[in-house]
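A single protein chain has been omitted from the complex, and every remaining protein chain is retained in its original position.
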Amino acid sequence: MSNDNTQRTVTVSIQRFDPDVDKKPHMQDYQVEMTKGMTILDALHEIKTHQDGSVTYRRSCRHGICGSCAMLINGRNTLACKTPLIDEVGHKNRVTLGPLPYLPIIKDMVVDRTTFWEQYLRVKPWLIPPDDIPEKEFRMSKEEVNALHDAESCIMCGACYSSCTVIGLNKHYVGPHALLKAFMRVMDPRDEAPGQRLADLDGADGVYRCHTVFNCIDACPKGLNPTQAIETLRKLAQKRKKFETTRRKRQQHLHEPIPAK
Amino acid sequence: MRVFQLQRWSAIALLFFLTIHMIVVHYPPFHINFDNILVRLENPVWKVIDILFLLSVLVHALTGAYQVITDVDRAFDYRKGLAWAAAVIGVVAFVYGAATIWAFQLPV
Amino acid sequence: MTNDVIIHDVVVVGAGLAGTWAAMTAAENGVKDVAILSKIHPLRSHSGAAQGGIAAVLNNVRPVAGTGPRGPLEQIPPGEDPVDSFDLHMFDTIKGSDWLGDQDAIEILVKDAPDVVVQYEHMGCVFSRTPDGRIAQRRFGGHSAPRANFSADRTGLVLLHTIHEQALYHNVKFYSEWYVMDLIIEDNIARGVVAINVLTGKIQMIRAKAVMFGTGGYGQAYKVTSNAYANTGDGVAMAYDAGAPLMDMEFVQFHPTGLYRHGFLMTEACRGEGGYLINKDGDRFMSKYAPEKMELAPRDLVSRSEQTEINEGRGVMEDGQGLFLDMRHLGREKIMERLPEVRDLAIAFAHVDAIDEPVPIQPTAHYSMGGIPTTADGEVLANAKGDLVTGFFAAGEVACVSVHGANRLGTNSLLEASVFGRRAGHAIADFVKGGAKLYPVTSDPVKRNHQQVQQLFDNDGPELVEDIVQELKTTMTNKAGIYRNEEDLKSALDTIHRLQQRFKNIRVMDKSSRFNTNLSMTLEAKHLLTFSEVIVQGALNRTESRGAHSRTDHPKRDDESWLKHTMAHKGEDGRPQLSYKDVTLYWDRFPPQERKY
Partner (left out) sequence: MYKTTGFISFFLRRLTGIALVLYLFMHLWVIGSATGGPEVFNARLNAVQTPIFKLLEIALLAAVVYHAFDGIRLLIVHYFDVTDYRKSLFYAAFVVAAILTVAGGIPLFLFMLEGAG
């Protein structure tokens, strides 16, 4: 644990870029009085409200649940609101901030996430339920719920997407965030069309474009594992038919209690 | 059938063949010359092994190159054409390589 | 300026649970052209931060027989008697509201609840489960049966994602990152809104047959708050400025377990799952204040108890402003399964692992009971008599139906946002399909708002927005917080008036058009100043203690004079004009009682 008590002035070096005015991005330094427990987001707030109102970034929840504030901090993607300043400044008393890489910059730390959301939409993130809807809830076992744990905790912050080397090269690739979502739907016993979903992802811009770079795992501020989801989807894609049949069988019991073990 | 699968399977095949190849051909004190190779290739089993090796290495190399190229955004849209190009190169190289292996025979 | 006008059948402001439910339901029920505007991306809405659960009587679990009210829970075997009922849920909610909730609305809330939760489940929401595969339920403060349906401790996130996906599926059009700055009401008819496209800075008018607000709460008026930066009460302020009334604004809920100094929520589920509150001496002090419900008493009571402990010097941490939330006895497995996010939060921000150490907490501003008064179908009331504003709807935290009265019970607000969002959606669909007209806009609101922005830019005064906001927050926390009194409230009102004057001399540092968040923060500050005045004025007038409104100079509830809702209109002089509206009570079923836990 870092010593939180050291109050000192630190340098926050921010990549600035407003395409309306600037030809290319440049770095600008700000001095911030570090207080106890200050996060990177607090430091940005201090700069924006007291020093330079034009420093621009997204934020909302302040505690790592809304996914707005993902940015590049000292060369790593993470959430500004969940990163203590003191952990990043080191003995140089300096932290470098920039926008998520590989995405067009709108202004300073704000990036254009159009492709990110398009890819999310492409995997049809909604559940496709069976025709036969019970009066009460579908029955799901604890194990089935646990399998969706990771995918369901994803806050769509894009840290994974914009750390992925393949995304850097090729925007056709659907991306780890969307594949994690797809995984969630494919694995959900209530989903009617896992076969179709797998078929849709079975192309050159789907699960096979991932080169197992693992950056997505390293970047994810929620500690999720998109790579594992992708590997699972790859394997399932090869036995779609069988998987579809298993699902059909499982769906016949969706209205019934899970048998006791 | 997916490029990805081709590449993974050929990689597994290569693990096997390449190890053999490295040991029997490239590992000292083996001295590469026509006669030395001929000694081995006289055996049709070795001929088959080498042809399979050739096949897997070509599949792996060409799918690999294809992946590297189609990873680039702009090339991605031409991937059909690139796949055909790779297939053609593969066939030519395979014929050429197979002829080479065939060439190691005792003069009749 | 025609190119500045966008036209839709329905425009919904706010993409949290309430707004998205309304839009999705309207679209599902035959309204083709529904648009949602949100100042942040829909999935960033604050609904996603909710942790604990959503209430509904499902009767899936019960306390193990013979273990008492706080014993372990088990699933109810098929065929065996239910433990929970609509009446019980209603009673808990009414008692929680300190009898200020409208009981007809509460009845609707409670009866629609199971259906809404089951609909969530059918739409793909992943709930935690009982062993036989039903939705798992846990206890929550003020609820006398386990009826919080949850997905670990990220219930809001899962619900929000689910409903957003459904809205996408139903082809609702999203305008993401559009900041709505003005509501157009002419002759008591809502005709549209004015918004800034944040990306370009362009100000545009969006006209519609029906306008709906689901803009969320106003917790940012307080210094220590669990609320997001985005919760600046824009909706209430805009409605108020446009002439609509606000109801019961003085009721602001403080949550007992905000993370010490940060205010982030340690969900009530921590206590629902069995966590203790302890003071400096290691005592479970709640035994003094609510011997029966202990930590699971309603929030206003627990927060007040905490504040009393703190004021009497039994607080922890160096400034004595904290207390401990002890979950160690729950064990690693339970914490990891049911409270993983909370554990992460405490580790990240307080460097404390809840598995091994008690977590320092303090009360934090959390929920806005008050808001825009509506009917149970989301139609906005124009006055205390019950007339409506034509074509204007509201639901969720921005609205006041009122189901929470003077104090909300945990898990009832996700429910409220969903139930009344959905009902508003149906009402909007009926309204539009029933031949609603697209009324013309006679004034030039785009020009007006343009001028306002230009004025802010040109102003270039000496005041920084942040200094004003910080002073406001400190004032609100210290003088209009958990405990209030006449002197403090008067001084708070003075301060707010002074700050409103100072606001005229502010400087906006960023004057560019592209993604100008400096501008939106300035507009938000203006909104904070607007509705804070209403909160304080309402609190000053209400000379009693009820629910979350606790006057040290009037410590008793006074049903004789105050069993009524506060309604505030913006007067000619720009100051709030208060009037009062009766509470709907089922006298035969739930007559007012003393509130003891």
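Order as written gives the chain letters A, B and C; numbering starts at 1 within each chain.
One rule holds for everything that comes next: a contact is a pair of C-beta atoms (placed from the backbone, for glycine too) under 8 Å apart; a residue touches a chain by one contact, two chains touch by 3 or more.
From a predicted model like this one, the values you see are computed outputs, not experimental measurements.
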Visible contact partners (per top-of-document touch definition) of the missing chain: A, B
Residue among A:T39, A:S68 or A:S163 touching the omitted chain: A:S163
Residue numbers in chain B that touch the chain omitted from display: 8, 11-12, 14-15, 18, 22, 26-29, 32-35, 57-58, 61-62, 64-65, 68, 93, 96-97, 99-100, 102-104
Chain A residues that touch the omitted chain in the full complex: 75, 77, 101-102, 162-165, 168, 211-215, 217-219, 225, 227-228, 231-232, 234-235
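The definition used in the following text is that only the chains that are shown with their structure count from here on.
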Distance between the centres, which are taken as Cα means, of chain C and chain A, whole angstrom: 27
Whole-Å gap between the CA centroids of chain B and chain C: 66
Where chain B touches two or more other chains at once, by residue number: none
Contacts with two or more other chains, residues of chain C listed in rising order: none
Partner chain B, residues of chain A touching it in the complex: 166, 169-172, 202, 204-205, 208-209, 211, 234, 238
Touching residues (chain side chain A, partner chain C) in the complex: 1, 4, 18-21, 37, 39, 48-50, 52-54, 56-68, 82, 84, 106-107, 110, 113, 121, 124-127, 129, 133, 135-142, 145, 148-149, 152-153, 155-156, 184-185, 188, 190-191, 257-258, 260
Residue numbers on chain B that touch chain A, as the complex places them: 2-5, 67, 70-73, 76, 79
